[in-house]
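Pasting a structure here, questions to come.
Excluded from the complex is one protein chain; the other protein chains are retained at their positions.
Up next is chain A:
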Amino acid sequence: MEVTNGLNLKDTELRLGLPGAQEEQQLEVSCVRSNNKRKNNDSTEESAPPPAKTQIVGWPPVRSNRKNNNNKNVSYVKVSMDGAPYLRKIDLKMYKNYPELLKALENMFKFTVGEYSEREGYQGSGFVPTYEDKDGDWMLVGDVPWDMFSSSCQKLRIMKGSEAPTAL
């Protein structure tokens, strides 16, 4: 631990990474430098990573329907769970397949989803993950290929126990 003039600078240092994580600073910097997204190789760039882009209202001057249309990098959908007092939001683009998504939902709401089968749906836990698609219909999570699901899912709802029908 570096102590300079009695001050423990490392403690108050601003850095990326979870609190408690040691070393890393060199690694973080090289991550940023070799990031393909940064085109300019200006040497004026300091060793600190660039600040997150602050959101300025109405900038860039693009109509909101264009912003929504082109924002393919994130896909936030609301998630509700029967009985939970408030909704959550997750970014579907963070997940590559159903197991990853279901695991994230299980962690978020502290429940377990049952065994999925094409015929029976989810069995065993009383929790059934459903979603609203682009046509406004409520569907069972898992029936269609992942890509089709992630592009048509508008909302998620985790139905509980008695409210979840045994056959959809």
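Here is the rule we use: a contact is a pair of C-beta atoms (placed from the backbone, for glycine too) under 8 Å apart; a residue touches a chain by one contact, two chains touch by 3 or more; residues count from 1.
Keep in mind that, in the parts below, contacts and distances are computed from a predicted model.
Asks: Refer to UniProt and select, among "proteasome endopeptidase complex", "Leucine-rich repeat cysteine-containing subtype", "Trifunctional enzyme subunit alpha, mitochondrial" or "Probable tRNA methyltransferase 9B", the name of the complex member that is left out.
Replies: Going by UniProt, the chain not displayed is called "Leucine-rich repeat cysteine-containing subtype".
Asks: Pick out which of A:G58, A:P85 or A:P145 touches the chain that's been left out of the picture.
Replies: Answer from the full complex: A:G58 touches the omitted chain.
Asks: Which is it among A:R66, A:K89 or A:K110 that touches the chain not included here?
Replies: A:R66
Asks: Determine and list the chain A residues touching the chain excluded from the picture.
Replies: These residues touch the chain not displayed: 36-37, 39-40, 53, 56-67, 69-74, 134-136, 151.
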